[in-house]
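Can you read through this structure? Questions will come right after.
For this depiction, one protein chain was excluded, whereas all remaining protein chains were kept in their positions.
Up next, chain A:
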Amino acid sequence: MTQPHIPHPDLPPPANAVGAIGWLRRHLFSSPANIALTALALYLLYALLPPVLNWAFFDATWRGDSREACSGQGGACWIFIRTHFAQFMYGFYPEAQRWRVDMLVLLLIFGVAPLFIRTVPAKLKRRLGLGLLIAFPIFAFVLMRGGILGLAAVETSSWGGLLLTLVIAGVGMTGALPLGVLLALGRRSTMPTIQALCVTFIELWRGVPLITVLFMSSVMLPLFLPAGLNFDKLLRALIGVTLFQAAYMAEVVRGGLQAIPKGQLEAAAALGLGYWKSMGLIVLPQALKLVIPGIVNTFIALFKDTSLVLIIGLFDLMNIVHNATTNPAWLGFSTEGYVFAAAVYWLFCFGMSRYSRNLEKRLHTGHQR
């Protein structure tokens, strides 16, 4: 007689391994050292959080139009930010013309949003993406710069604030990524001339600080250019930032390219795909996915590095805030100004970081073997 096999029933895991208590035990109180660290962290929170919250919120002044309203409270004077807010956003862009910028921002939001909605067909997304990449920058430049079609001209020197930061960061990112990809491919090329050119470019730009690049572009470049030929200052900064970051991007992308097994290229070649199709359809999609964290890291660095354009006298967000704190009518509010600037930078960088994590998760296609 054989006993029929009765499968062991599935039991729930023990109570102290799951739920809130299980989590606390595992993560905060798993060992004496861990308990000590938890205690230390709690103490630091207790010591630091209340003063910060008091300064920023509970004792802060929100209402009023003048610095007099802020006297005596001891907390932050957010009125300073409120009264300067428009300037922080647009710089010295003439007030009557700011609708152009607003319109572009709206257009950008409506153009970009569908790219992030999963139900929008891929074909439409591709067209939209291409439009945003090629048509939008031209249109945006013409509209913001004006000087034709009855639009008043607004010199790039009066663009400023967050607007300028976003222009530099946006152009820098959209330029640096494709350029970086090309440089990375070139560096791995079997053609010695192309390889040498790319290596030289990358090493040259990586070897100098961005601040030097910007400085040279505004001080030295004019010395070499024929007299009278005036190269727009913003354009010089854009080119400098883009080329500089492209060199970094190239090395990030190269890291990804190296991680792709040779077999992938061989399989693509065996199917009759040429170099560009193999790269574009097989190698780059995998390589770029692998280095999303590195790419976003470079983007974040780029975003923050835009603040260095103050060295050549452009009024990006950082510089315009700094400028406002030296305004004689509003002396003494630099903390509020820098905290505000920091918060704006943080918001954008954190947004990029979250988006990249989301993207990584979405692109994950099953376990690697």
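Everything below uses one rule, namely that a residue touches a chain if its C-beta (ideal position, glycine included) is under 8 Å from a C-beta of that chain, and two chains touch if they have at least 3 such contacts; residues count from 1.
One rule holds for everything that comes next: contacts and distances are computed from a predicted model.
> What name does the UniProt record list for the absent chain among "Tetratricopeptide repeat protein", "Probable septum site-determining protein MinC", "Carbon-monoxide dehydrogenase small subunit" or "Glutamate/aspartate transport protein (ABC superfamily, atp_bind)"?
Checked against "Tetratricopeptide repeat protein", "Probable septum site-determining protein MinC", "Carbon-monoxide dehydrogenase small subunit" or "Glutamate/aspartate transport protein (ABC superfamily, atp_bind)": the hidden chain maps to "Glutamate/aspartate transport protein (ABC superfamily, atp_bind)".
> Just one of A:24, A:115, A:225 or A:271 touches the chain that is missing; which is it?
Considering the complete complex, A:271 is the one touching the chain left out.
> Which listed residue (A:286, A:334 or A:353) would be found touching the missing chain in the intact complex?
Answer from the full complex: A:286 touches the omitted chain.
> What chain A residues would touch the chain not displayed?
261, 263-264, 266-274, 277, 281-282, 285-286, 289, 363, 365-369
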